[in-house]
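Okay, here's the structure, questions in a sec.
Removed: one protein chain of the complex. Kept in place: all other protein chains.
As written, the chain order gives the labels A, B and C, with residue 1 at the start of each chain.
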Amino acid sequence: MSAQAVAAPREKVAAPEHRETYLNHDYSWKSWLFTVDHKRIGILYLLTVAFFVAIGGLFAMMIRAELLTPKGDMLEAETYNKIFTMHGAVMIFFFLIPGVPGVLGNFVLPLMIGARDVAFPKINLLSWYIFVTGGLLTLFVAATGGVDTGWTFYAPYSSTYSNTRVAETAIMVFITGFSSILTGLNFLVTVHTMRAPGMTWFRLPLFVWSAYATSLINVLATPVLAITVLLLALERIFHIGIFDPRVGGDPILFEHMFWFYSHPAVYIMILPAMGVISELVAAFSRKRIFGYSFVAFSSLAIAVLGFLVWGHHMFVSGQSAYAGLVFSVLTVLIAVPTAVKIFNWTATLYQGSVEFATPFLYVLAFFGLFLIGGVTGLFLAAMGLDIHMHDNYFVVSHFHYVMVGGMVTAFFGGLHYWWPKMFGRMYNEAAGKLAALVIFVGFNLTFFPQFIVGYMGMPRRYHAYAPEFQTLNVLSSGGAVILGAGYLLAALNLIWSLKFGKVVTERNPWGATGLEWETQTPPIPHNFEVTPRVTQEAYAYHEMYSGKEAHGVH
Amino acid sequence: MLQELPLTPPSASTFAPQVDALYWFLVILSTVVTVGIFCAALFLSIRYRRKPGVAPGNIEGSLKLELLWSFIPGVLAIGIFAWGAKVYFYAAKPPKDVMDFYVSGKQWMWKVQHPTGQKEINDLHIPVGRAIRFTMTSEDVLHSYWVPAFRLKKDTVPGRYTEMWFQATKPGKYHIQCAEYCGTKHSGMIGECYVLEPEEYQRWLSGNTGEAPEVAGQKLFENLRCVTCHMAGQGQRGPELTGVYGTKVQLEGGGEVVMNDEYIRESVLKPLAKVVKGFQPVMNTYEGQVGEEEIMQLVAYIKSLKAQGGVKQ
Amino acid sequence: MSTSTHAAPVAVPQQAGHGAPGHGHGHHPGLAHHFDDLEQQRDSAVYGMWAFLAQEVMFFGGLFIAYIVYRNLYPEAFAHASNLLNVPLGATNTAVLLASSLTMALAVRGGATGSKPTQLIMLLATIAFGLTFLVVKYFEYAEKFEHHLVPGPTFMSDPAHVSPFFTAHPEEIPHARIFFFLYFAMTGVHAAHMLVGAGLMAWIFLRAKKGEFVPEHHDALEMSGLYWHFVDIVWIFLFPMIYLLGYHFGDHHG
Partner (left out) sequence: MSQHEHGSGQAHGGHHVHVVPLSLYFGIITVLFVLTAATVITAKMDLGAYNTVVALVIAITKATLVVLYFMHVRWSKKLVWIMVGSSLVWFSILIAFTMQDYLSRGWG
């Protein structure tokens, strides 16, 4: 790298006048590790999350390599089980959940509402430290034996039968949970008390609404998981507890308590991503989001409904059929607020001024992948169909479409969008577009075959499988290589830009609305020279661009 | 090509076509929805791509549209729910005339007991065209019995019974898999289900002698000395068990309970939990003395005690 | 912290300078740099604390649902097992905690009126009551250990300390074990909260001693108070739910 830099020195650019930014006002290690600046904490999250996603991705690649052949010939069964467990746990707890809120939320949310920081900056830093502690413990567990229960930790396998490091993992989940509780709490209060003058609720960017809804789930659901894994750890360590059926314990209760958190948790993962998409759709079509208040309230509706449906993970568990009915009908109803979002985003494009920049390509990719992920959710919500689908590869594919196709795609879109604001550099546009395309193709190649192989009868978490499933599994593994290459290309492009990308000094390189674009690029330590005073609705693109000839009838 | 890459597993039970019908309906519906919306977004993006001198329009939204696109997905969603529930309840309610099989999951094998006493491990032989009910439990962790060709699956839960019923429609050989992750050799907890013509099934049965569970249960009933207390006459200290299966019995201290598999199991393991009215709480527990399979045999025996027979003395 | 080189073009009264919180701008010394005024700061603290307490409700909620499910499954065992607990000690502890809640409320009132002696005395009283609670709890736990009522291999192995019900119904002992596991889990998590609370109070006491809490700014004192009251409320539910379930059966000890 450095050799290349020596070989091809960049052309000398006239040194710009020194501007203080949150990045350059202090370079010391201490100033980063003890920072209470939400922007720097966002960057810290970016680094840690990137680290964990790399590890989780490595595990994914090992899974796909093993599944190339029907026989379990590459890894021992136990090793394979540990790897898919670590893949799930690392990706969920250290990437999908903290990803958008931790990185993008921390960086842009206070900017968007015109605040100097979040309400509790020190707690914000504490939250990152808790997160890192949980992460290090995970790595320690992985390096010293691992855990093989699956990320769902179902009792009594986890509490009694597994002889891997379940207790340590439970404690790791317990600790990490508090990181997301504290972040959620911080965002809730920030949105309530830190808004700039004139920034009323219905002038908030939709990303803030979705971050708010997410925080609600963080605060109200996470503690139940914490207590559940605490009970699991107690049962594990002291050999006494409440989930052991041999002494009258009910393993189904564990499932209830686990999914009370873990189902809403998927909305912790996807809601902020939906918020990012709202921002991107508006910015790249230069239009106010169609039906703003419907999109805003659909976030809250999803957050609330999300708490009432966890039993759909348990249709064949021995749960009462009548309870299943209630959970099933509430589950299908989530389709409504989700559809409202999709339709409104699509309608926003009408009469827009759409620019096919890299972030917008991610928006289109999100549309495709999230739609598939969403409608396949309906397959699983229909109880009769779920009898067959439950715990097979259809489920695996469904949640990867929603989580990876939805959340990760939106995350990359948002990262590209706010990148110049974060670092004052622009990535290479062509490479960015290519990466988005490769990711879209690679993703579908990886996961679409899994729908089919699932319906054909391949169970999830199988180390070896019946030979007739091989063709589709090879396709899937091949797609995974392409997908991995796409993510790598996108990441390298962003990293490359930090040193070689075009310098961005203008405040608003995209010509977008939102207070984050009214401050300096990159922002000063306290965000705004003058506390902004908001007088307009969110996404007032019409006002911004109506100087030119009006479009259509309006 | 399609032969090489089938899109569905074989359809071999009365339940399978119902699942497939809903599945294909949803495949078509979701293809239309997904492709439709994605193409609309793509079309609008291209049609309204950025052109110099053209400003974006200014549209607030439309209540009518919002209601419309809340209402339509809502109705569709409820429809899907209703259809799904209908299919589910078909699987939840077994018909009257069933053959009772007993299944027990154990790391990492399936133990099956036929109504006529033959036992199998992992594999399953059943006659075509007969309704079969599984009463299932687990000896250790959660497992899930799944036959993709029947589109059926149910978890087996330690400490309690779950039920599943089906009627095979096509002779053949189908996969049995454990679908609930259960430890190291989870992917090895598999077997084959052989659906046989009735006469073939008879032949198989005669080649695999075994005691009918109710016969084995009767022997157990005698060996464990259950018989001394549970018979009419002198020395009777427990309720008679003839003809009571499936009926409601009154309990000491009020309340009633249906005499079913679950209650029999509980009474063997925890005799004093629910004592029948008019009897003393004197029975000892048989926990540790009888395994899950043996309890199932006792259950089968008590089930077989129709009104006329009575407990043999 | 570096000093800014760029000139702020406008006078920005609500901006408290870069880095160093609130110095030299005529602000209240207790106002953090990112807030505009004390009211915004206090509101944030209050909302934050209540959101935290909502989180605590769900945290204990996980234990409560486990308790409700098993109580519903094994009502007899639970009722009779509850009679093995020491009701007089439990009732005493309830009174002790309620008293501590009063002193806590008075300490916060001392903050609102600016009376430093009230704050100090009432905080000390709160700490004292809190420690009393924990000491009583310690004796209760010790007694359960002695009587082999702690879930484990020797659970209920001492016939002198199990009620006739369990002698007659040995099959219910595993369910009593679940009861006692939940008893220790719930009161243990509660006691852990009490310990944290006592530590918190000690810290608040030191700050009160420095005279930090004045009527217009005593958020920390007030928030600690909310936490303390919450822990009290948890006990208000734990006491009847755990100790008094089968009290009317009359086979209780103590």
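The rule is simple: a contact is a pair of C-beta atoms (placed from the backbone, for glycine too) under 8 Å apart; a residue touches a chain by one contact, two chains touch by 3 or more.
Just so it is clear, the structure is predicted and the values come from calculations on it, not from any experiment.
Counting contacts over the entire complex, the absent chain touches A, C. The omitted chain makes contact with just one of the residues A:Ile41, A:Leu137, A:Ala196 or A:Ala538: A:Ala196.
Contact between subunit C and the unshown chain involves residues 14, 36-40, 42-43, 46-47, 50-51, 53-54, 57-58, 61-62, 64-65, 68-69, 72-73, 87, 91, 94-95, 98-99, 101-102, 104-106, 109, 111-113, 215-216, 218, 222, 225-226, 229-230, 232-233, 236-237, 239-241, 244, 247-248. Hidden from this view is one chain, which touches subunit A at 192-200, 216, 220, 224, 252-253, 256-257, 260, 307-308, 310-311, 319-320, 322-323, 326-327, 531.
The working rule: only the chains that are shown with their structure count from here on.
In whole angstrom, the spacing between the mean C-alpha positions of subunit A and subunit C is 34. Computed centre separation for the pair subunit A/subunit B is 36 angstrom, with centres defined by C-alpha atoms. In this assembly, the C-alpha centroid of subunit B lies 45 Å from the C-alpha centroid of subunit C.
Shared interface positions of subunit A, i.e. residues touching 2 or more other chains, are given as 248-250.
Shared interface positions of subunit B, i.e. residues touching 2 or more other chains, are not present. Those residues of subunit C that touch subunit A in the complex are listed here as 1-2, 4-6, 8-10, 12, 14-15, 18-19, 32-34, 36, 40, 43-44, 47-48, 51-52, 54-56, 58-63, 65-66, 69-70, 73-74, 151-152, 174-175, 177-178, 181-182, 185, 189. Against subunit B, the residues of subunit C that register as touching in their complex are 168-172. Residue ranges on subunit A touching subunit B, taken from their complex, read 72, 77-78, 81, 148-150, 152, 154, 156-157, 160-162, 245-246, 248-252, 285-288, 290-294, 315-318, 321, 324-325, 328-329, 331-333, 335-336, 339-340, 342-347, 349-356, 360, 364, 367-368, 371-372, 375-376, 378-379, 381-388, 390-392, 452, 455-457, 459-466, 468, 471-472, 541-542, 545-554.
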